[in-house]
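Next up is a structure, given as structure tokens.
Shown here: the complex without one of its protein chains, the others still in place.
Coming up: chain A.
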Amino acid sequence: MLKHLYDTDCVTWSPQGKLFQVEYAMEAVKQGSICLGLKSNENVVLCSLKRQPSELAGYQEKQFKIDDHMAIAIAGLTADARVLCKYMRTECLEYKYTYESHHPVGRLVFKVAEKSQHKTQSGAKRPYGVGLLVAGIDPNGVHLFETCPSGNYYEYKCQAIGSRSQAARTYFESWFHLFEKSTLEQLILHGLSAIKKAIMEDEELNEKNVEVGILGKNLKFTHLNAQELRDYITKLEQFSPNSQIQQE
């Protein structure tokens, strides 16, 4: 396929009906380090693996609070993610100022998707190179959304994006039927188990390279601190989803 004939800009279709620039943008998401999210009836948990560009550098943050009831985990170009993060935060603040209530999650995700879509229909712009997992709680319930550079968005029970995310998704496919009724602790352990499937053989999870954010109906978004992460990673060794089935 003579891709290079049709991939110069967003305003050129390929004969197969693809916009290659948008597809290339989605590749940028697949190159980012893994982040995943999973939800129960009461809580949403976001787990991500933080990358360290070199020994001298810090670890790149992957999760950002948008408002008390909403947070995102990013995979892809961090700079693009910051732009979307700022947009989402401003929208939430304005909504809270006008309506004295929290921005409905789906509505905000839609706004982000719309913003992303504009970038795919112009000769002078490029799509955002970042995928977001948006975790949020509103009167409609507990939500987890994924947004794409293409401008599409989907709601999920659990999802993983970024490099080697297929391994995490496979874990989810086996166990997601347990998530609905899981406690917060079980949800966190499932998330960490899924991330463990996606790391390289010589890597290991520790409190520096893993980031866990939790959100609940009565729980504002918080990150687990270093001590809590260490405790959960230790508990991970004893954890098996089978034991959860036996409890029920």
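By definition in this document, contacts are C-beta pairs under 8 Å (C-beta built on N, C-alpha and C of every residue); 3 or more make two chains touch, one makes a residue touch a chain; residues count from 1.
The criterion applied here is as follows: contacts and distances are computed from a predicted model.
Student: Assign the chain not included in the display its UniProt protein name, restricting the answer to "Glutaredoxin", "Urease accessory protein UreD", "Proteasome subunit beta" or "MADS-box domain-containing protein".
Tutor: Listed in its UniProt record, the absent chain's protein name reads "Proteasome subunit beta".
Student: Among A:K30, A:R89 or A:K197, which one is in touch with the chain left out?
Tutor: Selected residue, touching the omitted chain: A:R89.
Student: Across the whole complex, list the residues on chain A that are touched by the chain not included here.
Tutor: 65, 89-90, 93, 96-97
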